[in-house]
Every structure is written in structure tokens, then in C-alpha cells.
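The complex appears here minus one protein chain, its other protein chains still in place.
Here the chain labels run A and B in written order, and each chain numbers its own residues starting at 1.
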Amino acid sequence: MLRIRGLSKTYRGGDRALDGVDLDVPRGQLMALIGPSGAGKSTLIRCVNRLVEPSAGEIVVDGAPVTGLSSGGLRAARRRMGMIFQEYALVERLTVMENVLSGRLGYVGFWASWLRRFPQADVDEAFRLIERAGLGGMQDKRADELSGGQRQRVGICRALIQDPALLLVDEPTASLDPKTSRQIMRLLVELCEERQLAAIVNIHDVVLAQMFVQRIVGLRAGRIVFDGPPDALTTETLTEIYGEEDWAASSAPEDDDEDDAAAARAAALRLAETAR
Amino acid sequence: MSGAAIRRWRPPPLIANAWLRLAIYCGAALYLALALGTLEVNWARVAEGLVRGWAFVAAFGEPDFTSRWGEISEGMVESLTMTVVSTVLGVALSLPVGLGAARNLAPLPVYLACRGIIAASRSFPEIIIAILFVKMFGFGPLAGMVTLTFATVGFMAKLLAEDLEDIDEAQVEAVRAAGANWAQVMVFAVQPQVLPRFIGLSVYRLDINFRESAVIGIVGAGGIGATLNTSFDRYEFGTSAAILLLIIGIVMIAEYSSGIIRKRLQ
Partner (left out) sequence: MPIQTLPTGQVAWQRRTMPARLARWFGWLLGVLLVVQSWQVMNADTIWEFVYDAPAQAGDLLVRMWPPRWSVLDQLWRPLWDTLNMATLGTALGVVLGVPVAFLAARTTTPSATILRPIALLVIVASRSINSLIWALLLVTVMGPGVLAGIIAIALRSIGFIGKLLYEALEETDANQVEAITATGASAAQRIAFGFIPQIMPTFAGISVYRWDINIRESTVLGLVGAGGIGLQLNASVSRLAWPEVTVMFAAILCTVAVSEWVSARVRAAII
């Protein structure tokens, strides 16, 4: 589905974000990308749809190369890749429906989109997705009226209406509370299964990742240092990815935000109890 | 749920009430028709002017700084000196007026008087005030300077008063609790909160005053405006272009340096 070979990215100013990454993600697989801040997770998924231009390497989606495409070809390639963002990145002043339909921008012409005259098939699909995501009846609410969890659901709808083959998910739960985070992750898993999508999910919360995904890839300083099933993730590998830390004290990784870390730790404790 | 029924979707309109929406659109269309309909344009004169317009545009290609340099430099010096003096005087005078116009610092009679001064200064365009001052002080840059000072007082005092009304009261209380008198409260609690923005605005006003000084000369209040007006009257477009380029250049320099000053203050 997705094939990455020798992907490197050096930012202007010499910061080397990615260093020769090789990665394959088959159809229907939900893969979590973990790693400390600045390890290159965000850069990696942005290289796949070339929001960030790779310095070297090759990316192939569904048999078609993405690197080296002209701007028109790149637009067509981007339609097949849905992206979901950390801060939702909804267009705040547009309605839920307009935000969802904006996922079809790669398919409709400028004037049709400017006048909001999307094909009826797109509107039908948008209604279906909005209901599937549990937002039925909210289509004319403005995005800035929604709660964080609702916004992320709109973000998911916008990515799915593109009819993607691949989902690029950037920290989908970083701005959400633990309960909503799990709901969002569950929704992602179900949708990927329904549509047999490949997905790369950047995620800070290792426990949450272990709960939901089939495969975990650990990134450190732009290189892959772990690739395997969730239960193969040991204290040693976590140390290799994130650096020294008393992993036994809490199974949640160190977080930038104190509150989030505390919440994650509490969630991890609860999780440990239910597992027992 | 909806079954076979087709669900159409239109974005919600900006104005929810359909009748109000219609009334606003019709009103706008009616106004536009009336405004355009009553527009009296002498098209023959405009067509004739196009040639002259082109001559003017061409003059920007070769601005004539030399043949009227004496008048240009005199006008520029007048404009610049008017700008400097009126900004300094106006800012100085705006301090007491602004303090008096802050409701949280001044007693009511003082407040009303100062707000009155501000309203008087802001109600009329500068050029009308200039007409009156020219009548009072005679032609020349002094009348222009008084005009710009008056306008500066209104502008700065209003913004200063607004800033003063928005200050953080906790800091004032803290200093007062330390036993400070009124003047000490002003210097230690109020001044640090408003000073950076006040200096930034003063620099901005300097910029405005220069631009205005180029205008009020039209009614005889000194400055480059008179020279510019004369050059237009004589159809000496080369000189006009030179003056306009000088104004643009000076404003650009002023804006650039005021940007630097304001950035350093923050």
C-alpha cells in the first residue's frame, strides 16, 4: 500500500529530521508511530503527502510514486491520502458540512466549490459520514461551536470523504481528554477496518497505541529503532526510543504537559487493573 | 434513516430572516442605482484628461527635482519642522488631557472637560481646522503647526485615556498599599503600563503629521502642500512627481524606522 525507501529530510538550517527511513504499510493495517518530540514523526507523515518536501528517497502509494510528481499530479495523489490533525485544523468559521465537503476539493472544480454546489453524491456521502461519526443533525453548526471530540470527528469525516487509500493521522488525541481519546481511537480503528485502509498514526500516548493498533514503529532522531507488534514493546525498547526513565513507575511516557501526563498515568493504572 | 429521499444541502445564509435579507439586498441595489444614476460626469472632459493623465504618469519616469528645487526644499523644510514641533507639543499637551480623560483617574468635571477637548479636536478633518487657524494666525507654517498640534492632542489623548482606563488595577493597589502618594502611583504603577504603547503611538503620530503637513498647505497653512498645489496649477507634472516621490520616500523611511523603534520597545 505505502512503500517508503531511503526517505531523508534535512530542513533549511541543517536540522536533519529524517535519516534514511524504510517503511512498508500493507492495506488494512493501522500502524502507530511513536517517538519523542522532535524525532521526526510529524515530518515523516507530512513527507508522504509532500506538505513537507523530502530531501531524498522514494514514496509509493498504491503502486504510484508520489515523489517527483508535478503540482497537478500531486493534487491527484493527495486526494488518495486523508489527513487528520492534532489541533483538528478545521476551518473554524465554516459549518460542519462545509468542512466535511472540503475533503472533496480535489475532485470538484473551483467555481462549484466556491458556490458550494457539490455533487449530490458527495452531499449524500457527507450526510452518511456525519451520522456515522455520531454528529447527526449538526451539519449546519459552525466548527468553532463544537467540542474538541466533535471537532476531531469532523476532521475524520473530512479525511474519509476523500475516499482515501491511506490515512495520515497526526497526534489525533493530543488535545483530547482520556475518554474522548479512546473513543476517537476506536472510531479510527473501526473505520479503517470497514474500508480496509492503511493508516499511520503519530501518537504520544504509548498505552493508548498499545490498546488499539496492530503494529508499532518507534522513531528516534529520524531513524526507525523499533518495529513490531504492541506486546513486543519492552522497557528496554521504550528506553531506546525515549531515553532513560523509570518505566515501571508508570507505564505512560513522559509528556510535555503535566496534566496530560497525569491523566495518561491515571488511565494507565485503570487499564492495568482491568487487564488483571 | 432518510431512505431513498434525496437530502439536499445549501450553506446557511448569512442573514437568517428571509424578508430582512431581501430588504437589504433590494435596498443595496436601489442605492447603487440611485448613486450611479445621479453621478454627473463630463465624459468629454474625462477623455481629454486621459492624455494629461498619461503625461503625469510619464512624469514619474523622469521627475524634475531641479527646476523648482528652491521651492521644493523650502516647502519640505517647512513641512518637516512643522511635523517635529507639532508632534512634540501635541504629545506634551496630550499627557494632561489624556490623564484627565481617564474615568478611573480623574474627577467628573475634569473628565468631561478633557473629553470635550478630545471630541472637538477629532470631529473635524484637519484641513477645516487649518482654514480657521489660517484666518486667526495668518498664512504660514505657524497656523499649520497649531492645526497639527490640536489634532495630535485629540488623537494621543484619546488613545492614552483608553489605555489608562484599561490598566491593571492590581498593580496600582500594590503600589498604593506600599504607601505611595498620587504622583508615586503614577510613576511606579501607571506609567510602566502605558509608556511603551504611548511612545509607539507618538512615533506613529509623527508619521501621520508629516503626511497631513503635505495637505494643509493647500489652504495656506505652510508646508510642501502649497508647492505641490502650485505645480499642479502650472501643469508642471515633473515637479509634482518629484514632490510626490519625496513624500513617499520620507513616509517609507519614517514607517521603517518607527517599525524598528516600536519593535525595540516591546
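Please note the rule applied: contacts are C-beta pairs under 8 Å (C-beta built on N, C-alpha and C of every residue); 3 or more make two chains touch, one makes a residue touch a chain.
Quick caveat: nothing in here was measured; it's all calculated off a predicted structure.
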Touching the absent chain when the full complex is considered, from B:39, B:108 or B:177: B:39
Write down which of B:75, B:141, B:154 or B:238 is the residue touching the left-out chain. B:141
With respect to the chain omitted from the figure, which of A:89, A:211 or A:225 is a touching residue? A:89
Among B:77, B:195 or B:260, which residue is in touch with the absent chain? B:77
It is residues of chain A that touch the chain not shown, namely 49, 51, 75-79, 81, 83, 85, 87, 89-94, 98, 102-107, 110, 113-114, 155, 158, 162, 168
Need a quick check: the contact residues on chain B for the chain that isn't drawn. 31, 35-36, 38-42, 45-46, 48-50, 52-53, 56, 77-78, 80-82, 84-85, 88, 123-125, 127-128, 131-132, 135-138, 140-142, 145, 211-212, 214-215, 218-219, 222, 225, 228-229, 232-233, 235, 240, 244, 247-248, 251-252, 255
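By definition in this document, only the chains that are shown with their structure count from here on.
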Distance-wise, how many Å sit between the C-alpha centres of chain A and chain B, to the nearest whole number? 50
Residues of chain A touching chain B in their complex? 95, 97-98, 116, 120, 123-124, 126-127, 131, 139-140
Sites on chain B touched by chain A in the complex: 1-2, 6-12
